[in-house]
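For this depiction, one protein chain was excluded, whereas all remaining protein chains were kept in their positions.
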Amino acid sequence: MTFSPDQDHVAAGNGGGVATLDPDELPAPAARSVPWLRIVVIAALIVVAIGLAYLRAGSGVVVTQAVVTGILIGGVYGLVAMGLTLIFGVLDIVNFAHGSFLALALFLTFGLTQAGLHVYLALAISVPAMFLLGVLVQRGILAGAMGKPLENQLLITLGISLIIENALLLFFGGNPRSVALSGDRGVPILGAVANLSRILAFLGALLLAGLLYLLLQRTRLGTAIRAVAANDTGAQLVGIDTRVIYAVTFAIGTACAGAAGTLVAPLVTIEPTTGSLFNIVAFVVVVLGGMGNVVGALVGGLIIGLAEQLGGIYLPGQSPLLSVFIVFVLVLFLRPQGLFRRSA
Amino acid sequence: MTTTTAPAPATAAGKPLPRQPWNRHLLAIAVLTVLLIPLPLILPPAQASVAVRVLIFALMSIGWNMMSGFGGMFSFGHAAYFGIGAYTGAYLLVEHDVSPWIGMLAGMVIAAAFATLIGFLALRYKLRGAYFALATFAFAEMLRLWATNSEFVNRAVGYHVPLRVDTSWWWIQFEPASPNYFWIALGLTVVALVVSVQFVRSRAGMFAKAARDDEDAAATIGIPVMRYKLLTMALSAAITAVAGAFYVQYFLFIDPDLAFGSSVSIQAILPAVIGGVATIWGPVIGAVVMGPLNDVTATILRNPPPALEFLQGRGGLDVIVYGVLLIIIVLLLPKGVYGAIRKRWSRR
Partner (left out) sequence: MSLLRVENLGKSFKGLRAVDDVSFEVAEGSILGVIGPNGAGKTTMFNLVAGALKPDSGRVHLGGKEITGNAPHKVTAAGMTRTFQLMRPFYSMTVLENVTVAVLAGGGAKRTARTEAAEVIERVGLDRWRDSPTEGLPTAALKRLELARALASKPRVLLLDEVLAGLVPAERAPVMELLERLRAEDGVTLVFVEHIMAAVMRLSDSVLVLDLGRVLTSGAPDEVTRDPRVIEAYLGEDPHAAA
């Protein structure tokens, strides 16, 4: 199944549908460089959006609050999305179970804090745990579906998400739980107020995102991962064991979801369905940022966080998630390859 | 209805053309219908309601299968059409005192229109594969969110179907355990099955399958792909909308989550995947497998083994089984139960 946004969009430009294009006749790909123009345009659009929000709300405080809250949660969205986009970029798998790993980490964190552990210390357990689980899931279940049609993968990861979320429902029941951060309080930022837990979640997410980026760019493992993402046959030819890379990459992805789960534990109501909310947002972010583009995922996360909060101002009375979907649909139709191209 | 088939036409070289199975399918449908009619009179009420649920699943999945199986356009948001059918019926009944039959028709039309719109946009912008699936999911979610917050359809409260004193076919209301519910559901499902058969054997169905197999080749041999894809989507949506409309009458209640929630989309997909995507009987077989699961797991959870006592009365086991089934089928029997059996015998 083609899931290649560039190919789809070339076709759109031609109108009648692309049959066979002689590969010799296609121009060489443009050199990779920072797309300054695009960044400027995006920044301008964001400024306009914020400006419009001021007009709509009439109150500067409301808008500032929205912007601050949006960016802070956007960092976490970015972390979750980075994991998801990494999985897609390397394994070509649309991991519908991503959010359920986050949910699992949420409940794990809940359990650990009930046992007396400090929330953020739970990271030391939830991240490795989700990593391990990711390895097991990839080797045990997904390895058999690699290269199969995309619907199969969607269905399998859907199945995994159903199992995880409902296992949580079965064992913990449907009552919402919560985790508190001791010493949590409102912190004034730029004229708005943000919970300390939200700020810490944002900082934690950025930190982990940075570490992931460094891993990918500066370590041998990271280079191997990027090689497999670019060309898995070629990577095999230079001696990279792709099976290991697949498992590790998937596990890194789920570990990202797990980390995000622990980080947001003090912020959200802990229910089995919380994962699917993040799941949806992660998919929107990944499409927005460009499937496979890790930096795009982080930037996309921030943008979606903003969109969600600003949406609450534009469409009062509607769920902020609605504006996220509106953005999603617009991106899918108008620029399915995302803001930034698929990297590598 | 005649059960004999005309002698297969021969070519000039004399090799007779292979027989086609369509009339056999129709015959099987007829026979099955006759056999099933007495079912609600035999079964105890609890089981009879399971049977109705099976039929609703089957109806939803037959609809899904049309577009996603035969048409090859994998939909992850069929809840949109189910919900449109449900809400149209409920709204017209509660707010305007309109018969649910008319509500059902109206729901079919609106769902078909909605599908045509989404389909047109998706095809025009060349959304394929996972992008298309995600777009369908997004539209279903958007409907859910809109319904949850919209005064027009009573927000998250939803609609209760007002209870009537008398029983009535016109208003589709009978005593709670009445076999009429089953018979109506059976009738609707049978009609949907017949429509499936007739669709697949028709020009439109063949064109849809060709476009699924290879869109460019289909266009090249002269098939107006867009037109037939939209037709397939509209039909698919209409059938699923019928399921939604009936659901409201049977369960007497609808709210945004029950109508448009992602679990509804999953319930439309699962029977077809289990039974065999792109087959006539797949959704039915899958529904028969799935339908009782809910009750079976609830029974288990009512009296769990001593070690798992704390699970008593909890929910979620049935969906876990769905998930396990899904994974097993996709990995081991990708053609589903019916598809695997069929492959053993002959090609179809």
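Going in written order, the chains are labelled A and B, and every chain counts its residues from 1.
Methods note: a residue touches a chain if its C-beta (ideal position, glycine included) is under 8 Å from a C-beta of that chain, and two chains touch if they have at least 3 such contacts.
Because the structure is predicted, anything quoted here is derived from the model rather than measured.
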Touch assignment to the omitted chain, from B:221, B:307 or B:332, lands on B:221
Out of B:210, B:284 or B:337, which is the one that touches the chain we can't see? B:210
Name every residue on subunit B in touch with the hidden partner chain. 9, 11-13, 15, 17-18, 203, 206-207, 209-210, 212-214, 216-225, 278, 347
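By definition in this document, only the chains that are shown with their structure count from here on.
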Starting from the mean Cα coordinates of subunit A and subunit B, work out the distance between those two points in Å. 32
Within the complex, subunit A is touched by subunit B residues 74, 76, 121, 125-131, 133-135, 138-139, 141-142, 145-146, 148-149, 215-216, 219-220, 262, 266, 269, 273, 311, 314-317, 319-320, 322-327, 330-331, 334
Given the complex, residues on subunit A that touch subunit B span 1-3, 5, 8-9, 11-12, 17-19, 94, 141, 144-145, 148, 150-152, 154-156, 158-163, 165-171, 173-174, 272, 276, 280, 283, 287, 317-319, 321-322, 325-326, 328-329, 332-334, 336
